[in-house]
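A single protein chain has been removed from this complex, and every other one stays in its place.
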Amino acid sequence: MANENQSKPLNVGRWVTWSLFALVLMLAPLVFTSGLGLTVLSQMGIAIIACLSYNMLLGQGGMLSFGHAVYTGLGAFLAIHALNAVSSGALPIPVSAVPLVGGLAGMGFAALLGYVTTRKAGTTFAMITMGMGELVFAMSLMIPEFFGGEGGVSGNRVIGKAFLGITYGPPIQVYYLIAVYTFIAVVLMFAFTRTPLGRMLNAVRDNPERVEFVGYNTQRVRYTAFIIAGFFAGISGGLGALNFEIVTAEVVHAARSGAYLLFTFLGGATFFFGPIIGAILMVLAFVLFSEFTKAWLLYLGLIFLFMVMYAPGGFASLIMMNLRVASFGKLRQLGVSYLGLAVTGLVALAGAAALVEMTYHLQLSSSLGSEIVFMGVTLNTSGLDHWLAASVVMVIGMGLFEMVRRRFAREWEEIQAFIEMKTNQGDAQ
Amino acid sequence: MEFFIISMLNGLSYGLLLFMLSSGLTLIFSMMGVLNFAHASFYMLGAYVGYTVSQWVGFWPALIIAPLVVGAMGAGFERVCLRRVHKFGHVPELLITFGLSYVVLELVQLVWGRIALEFRPPELLQGPAFTLINHTVNGLSMQWGVAPAEMCSAADAAIRVVCSPFPATRGFMMLVAMVMLVGVWLLLTRTRIGLVIQSALTHPEAVEALGHNVPRIFMLVFGAGAALAGLAGVIGGSTFLTEPAMAATVGSVIFVVVVVGGMGSLSGAFLASVLIGVIQTFAIAFDYSVATVAQQLGLHLGEASLNNTFVKLTLSQVAPILPYLFLVLILIFRPKGLLGTREG
Partner (left out) sequence: MTAPDSFALELKDLRKSFGKTEIIRGINLAVKHGERVAIIGPNGAGKSTLFNLISGRFGASSGDVLLNGTVINGLKPYEINRLGLSRSFQITNIFPKLSVFENLRCSVLWSLGYKYTFFKFLANLDDANGRANELLKMVNLEKKHDVLAVNLTYAEQRALEIGITIGGGANVILLDEPTAGMSKSETTRFIALIKQVTEGKTLLTVEHDMGVVFGLADKIAVVVYGEVIAFDTPDAVRANPRVQEAYLGSAVADEQAGGH
């Protein structure tokens, strides 16, 4: 059958992609050798598992959850308690297995809370998850035994006998543990999308009513997927507990749930690898971007708004669209326009960002004097001329951007029409 | 006794505030199917804009101007952003309001700073609306405004006098909420535009076919919802605190109200708001825990039990999670909500 012939080259491609992924995970610390680099990489691994597990609900199941941090967070708490139990000798498992405890906790809580949560769909589901998230966070302040009160719960991962020289003392060892878990988790979650339950979950997303009419209980499909997502969420939390050796109530806060949503969406919920991009962006934003500018949350919010309006499929969809254009040999044509968009866009952004930064400086750090350094240029926030200059730059940039954008839109339309014609020809044969 | 009355009134006023917010949310949801995640952000904007306007021209003009400004912002957002997203479905609509809530929070902090503002109510509303005086001998009596000091203390040590003031701001809140409720109801049921809105609720295409500009109606409804939230913000901000966290504080509760009351049901939202408002107000006032209740009942609990976290938890500590407990219970026992007819 045609299917089998197609799968052979596909299989090779698949092996290559996964091998590359494993290679990147293995060699990344050799490229980013600094302490900061290592901690960023570790956090990326943790975030990748969390965002992929979130997308099992959002992108694959059509379930918009505002409370995913509950499962990553509770997994983290149970993992840190398990770690302490391992330290005291009460729990005879290797430290490497502690994230699995987190996974089981995530799974357990998902089974418990998920039954009520998955009863409804759509907007109601979203609000239930929000309520659950608030409930758990509020309870975290009430039960200090489990949640550790203000200071959270700490643990020590350097315990027990060293196994093959691995003590988890040095961060590099923790990174490789995270890398192994990340690889296995990603493989498993990808495999899930290829199973009957995974496919029926997609069907539930597309048309929950029809699913009932092909013999499946829609709620059962959602509930089962919810539990599986909870398992992986818990693993992510457990790895976080090992990495930071401390878990505070912040891990179940609504802000974290919001971050999962924001970045998974930004990365792209409609493709499997989208959340991976989102997770990487999330860590970069929280660890690095926030150091660059105080206005990072504003920028983030605005970027998110733009993405929802113009690219609801996230960065992943943008990449895929361009790959598709490239496969028809038309990407070169867009090169000039893309360059133009980039240049004019950057100019407009520079002007806008200068204004934003100056405003933030006025509001937050005016005591430090009226000058700020922006992209190597010293700007005086008290002088009107700099404000004017920034505004002019921004307006000119926006005007030029609009001009280039129109040209780009025309070219894009032409190419899409060309592709359409080509595919129709292919079908007709 | 006076404690009960005052607490009841406080609870009612808080519940009515919740209703002012959740009614706008319900209207927007019913009309457009959009769950406005940024509704509490409009509430916050109302408070901040109200503060600024009242600094210039006083509180009473601000009461009119601020909601209009916030309403215009809401309508503008609908026109520029939300409208573009309608065609993608309900999830992107929710997401864009979610993004808006982040942006509004940042902008508010940018313009007005991160610390709480002193948004004082006008002279007329400062102080109590009335004071309940519980005199051991004379019984319960009421005094408009502030009760003079001599009425609140008794020379005789055997007589106990307790004065419980009811803040005028709270009373004003209730008044505005009731007026708003009646006004909206009249608008929807008695005016032509109200009827059009009601029909656009369930049959937007038919309404459009009849020549009404449905996108414009959506913009108006969204703006109106935002304006109502802004109005609630002016009142809430002057009664309670005006600070960046105010959106988050009230935001999740109104979503609970909407679900508990039944998605799309105004009367359900009313019932749920009042219920949650009253219960939470009473709960905060009670410092009772299982331990203290047992003590009062004369039950003797062992040392271990008395030290148990759950036993020691007072009702006032638990008060913040009560709305969410309600949510879970309603979803288990009555998923449609108290008065809901739609499945959402």
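Think of it as A and B in the order they're written, each chain with its own count starting at 1.
What we mean here is this: a contact is a pair of C-beta atoms (placed from the backbone, for glycine too) under 8 Å apart; a residue touches a chain by one contact, two chains touch by 3 or more.
Everything numeric in this text was worked out from a predicted model, so none of it was measured.
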| item | value |
| --- | --- |
| Displayed chains contacted by the hidden chain, counting the whole assembly | A |
| Hidden-chain contact residue, picked from the options A:Gly114, A:Gly198, A:Gly234 or A:Gly397 | A:Gly198 |
| Omitted-chain contact residue, chosen from A:Val70, A:Ala179, A:Ile228 or A:Met282 | A:Ile228 |
| For subunit A, the residues touching the chain missing from this view | 1-3, 7, 191-192, 194-200, 202-203, 205-207, 209-218, 220-221, 224, 228, 427 |
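Simple rule for what comes next: only the chains that are shown with their structure count from here on.
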| item | value |
| --- | --- |
| Distance from subunit B to subunit A - Cα centre to Cα centre, in angstrom | 34 |
| Subunit A partner contacts - residues on subunit B that touch it in the complex | 29, 35, 81, 84-85, 88, 90-92, 94-96, 98-100, 102-103, 105-107, 109-111, 113-114, 248, 252, 255-256, 258-259, 263, 309-310, 313, 317-318, 320-321, 323-325, 327-328, 331-332, 335, 343-344 |
| Contact footprint of subunit B on subunit A as seen in their complex | 62, 64, 116, 119-120, 122-124, 126-128, 130-132, 134-135, 138-139, 142-145, 254, 258, 261-262, 265, 295, 297-298, 300-302, 304-305, 308-309, 312, 359-360, 363-364 |
